[in-house]
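Handing you this structure, nothing more for now.
Note that one protein chain of the assembly has been removed; the remaining protein chains are unaltered in position.
Chain naming follows the written order as A, B and C, and within any one chain the residues start at number 1.
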Amino acid sequence: MSSGAKERMLARAARDIRPGMTVNLGIGLPTGVLGHLDAGLPICLHSENGIAGVGRQLPYAEADRNLIDAGGAYVSPVAGTSYFDSAVSFSIVRRGRLDLTLLGAFEVAMNGDLANWMIPGRFSPGPGGAIELAQKARRVGVITMHTDKSGRPKIVERCTLPLTAAGCVNRIYTDMAVCDITPEGLRLAEIAEGVDPDRLQSATGAPLLMPEGPIPTF
Amino acid sequence: MSSGAKERMLARAARDIRPGMTVNLGIGLPTGVLGHLDAGLPICLHSENGIAGVGRQLPYAEADRNLIDAGGAYVSPVAGTSYFDSAVSFSIVRRGRLDLTLLGAFEVAMNGDLANWMIPGRFSPGPGGAIELAQKARRVGVITMHTDKSGRPKIVERCTLPLTAAGCVNRIYTDMAVCDITPEGLRLAEIAEGVDPDRLQSATGAPLLMPEGPIPTF
Amino acid sequence: MRSKTTPMAEAVAAIGDGASVMIGGFGVPGTPFCLIEELARQGAKELTIIKNDANEAGMGVDLLLQNRQVARLITSHIGLNANAIRLMNAGEIEVELVSQGILAERIRAGGAGLVGIVTDIGLGTPLAKGKTMLSLAGREAIFEPALTADFALLHAERADDFGNLSYAATARNFNPLMAMAASCSLAETETLVGQGQMIPEAVHTPGVFVDHVMELAELPEVYHVVRR
Partner (left out) sequence: MRSKTTPMAEAVAAIGDGASVMIGGFGVPGTPFCLIEELARQGAKELTIIKNDANEAGMGVDLLLQNRQVARLITSHIGLNANAIRLMNAGEIEVELVSQGILAERIRAGGAGLVGIVTDIGLGTPLAKGKTMLSLAGREAIFEPALTADFALLHAERADDFGNLSYAATARNFNPLMAMAASCSLAETETLVGQGQMIPEAVHTPGVFVDHVMELAELPEVYHVVRR
């Protein structure tokens, strides 16, 4: 994946973050969305280690040793930041006060199932907060490369890995497309400029429903 | 009951409050124990509306409108006071961090059963915090007149009123005696000066086990 | 972050007939008297009210009781309001009496997005009657369902316009729990400040849980220390 395609994917996901939203950006690719958000956008970034109102990341030289995000990056407060304990932090998540979370994925299925925390026998460091974010945010977006390093689709008919949460995903942002999970199935919403629909379908492990009319690009 | 006998009862209960204890004094008679505590005694008074470190009661003219105890009296803070929400306040109770609570009683049984919040058909304003205090404080003392206004015993073989908590009471302080709930039964610990043991037994609705040796007085 | 200041009349207008409403306060401290008065003025009916106590006759939630706006009251103690006791005994309102700390935990569980809690409080008492009993590792316990509500009415000492709240002394009580448990939380505040004017560590209720905040122009006498 070219850096351009990755940045375009992150920028596209950033455009779905609207004024007034409370948002949690998962560790990894989703954190990269930060770089594409207008600093003046009135949103509230939540981090599950106990912050509402996460500001920009800080270099070590400027860091406050007591202020990190859940990914371990040193961050800054903003005007209106509050801190709280881990029980309150996940109350925000489970009570449905997150308008949106953006998460990474090992696999995401056409029915919205997500697998992103465990590969039996190879990788099981613990779920952290992934299950609660996936299960309880009002809207769950997945940000992932369309295929893995071997070229295999990450969007599949059915997940083979242990689930993070069933049927939780609303929208998938990849370097090739934006797809929505709908009652009818996996629907293509937008296609990356220069990507051919047939090539997209062959890189996708589940049938893609096409939008009515011309396919919007991003 | 003479005022002298009542004050003697309260003073006797106060002597069981030791340095370092965290204590909750129930509404009514138990609050009167406050007047018999040395102001310098290093204890922590808890009130279930959200204070650890309750100071003396204040007259209206000196009161802080935001600082009451659970009985609605205006109180003062002490050095080291903290405030917290109702969930934390009862966590202190249920986690067993109260060394002692002193409660009033309608009836208290020889097995430690306590009834103090409901008289079916006549009085059921709700339990407030009584059940949790009675069930979870490490030690529960009851402060009550030995008999009711009609002269009927308040210490009984078995409670007839709905229970606050079963088997919760450790010690009973009355105007006539101090009695302990023991595995063997209700044991007289001390008798009020001038009270005859036979008269005490006839004012008590359950058999009293006598202490070894002479009966201490208070 | 977004500003959530809303005129009180407009915010309260969203509370319709049949709504469930949590109301902060333990006695006078922390009771949102102005929000309650506005709810009485607007007159929504058949309300389920969740509140620690029923205040005293003539003040606070008693206004809603007198107005016949309350169908159901979930509470821990109404002994200081003879009017509430009378309406309960006459069957004009349905009252669910809950042990005070369990009421707090059920509300908190609602705010924490849990299904409920399991406790041994009340075993062997009339309060256990009709409840779901569980047997866990051979020991009996009571399932207590989480409580949520459509709205919460809160009283803060200080707030910023994002809805971060702090409470004075014993005015905290049920307010932070109810802020979390309601789908829509309305907070009246004695002082409103701009974002950045509260110490982040000293915020008691994160603004994420608050939907509308409104500053009180003045505190009516009911909030003050008066010999009643």
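Following the convention adopted for this analysis, a contact is a pair of C-beta atoms (placed from the backbone, for glycine too) under 8 Å apart; a residue touches a chain by one contact, two chains touch by 3 or more.
Bear in mind that the values here come from a model prediction, so they are computed numbers and not experimental data.
Considering the complete complex, the chain that is not shown touches A, B, C. Among B:82, B:182 or B:217, only B:82 touches the chain that is left out of the view. Note on the undisplayed chain: of the listed residues A:36, A:94 or A:139, the one touching it is A:94.
Checked against the full complex, the one of B:14, B:34, B:52 or B:208 touching the unshown chain is B:52.
In the complete complex, the hidden chain is touched by one of B:4, B:96, B:197 or B:216, namely B:96. Residues of subunit A in contact with the chain left out of this view: 47-51, 60, 63-70, 72, 74, 77, 83-87, 89-91, 93-94, 118, 124-129, 131-132, 135-136, 162-166. Counting the whole complex, the residues of subunit C in touch with the unshown chain are 105, 109, 112, 114-120, 132, 134, 136, 139, 141, 143, 145, 166-169, 172, 199-202, 204. The omitted chain makes contact with subunit B at the following residues, 19-20, 22, 42-44, 46, 52-53, 77-84, 87-88, 90-97, 136.
Rule of thumb we're sticking to: only the chains that are shown with their structure count from here on.
Hopping across touching chains, the smallest step count from subunit A to subunit B is 2. Closest to the middle of the protein, by Cα centroid, lies chain C. If each chain is reduced to the centroid of its CA atoms, subunit A and subunit C end up 35 Å from each other. Distance between chain centres (mean CA atoms), subunit B to subunit C: 30 Å. For subunit B, residues touching at least two other chains: there are none.
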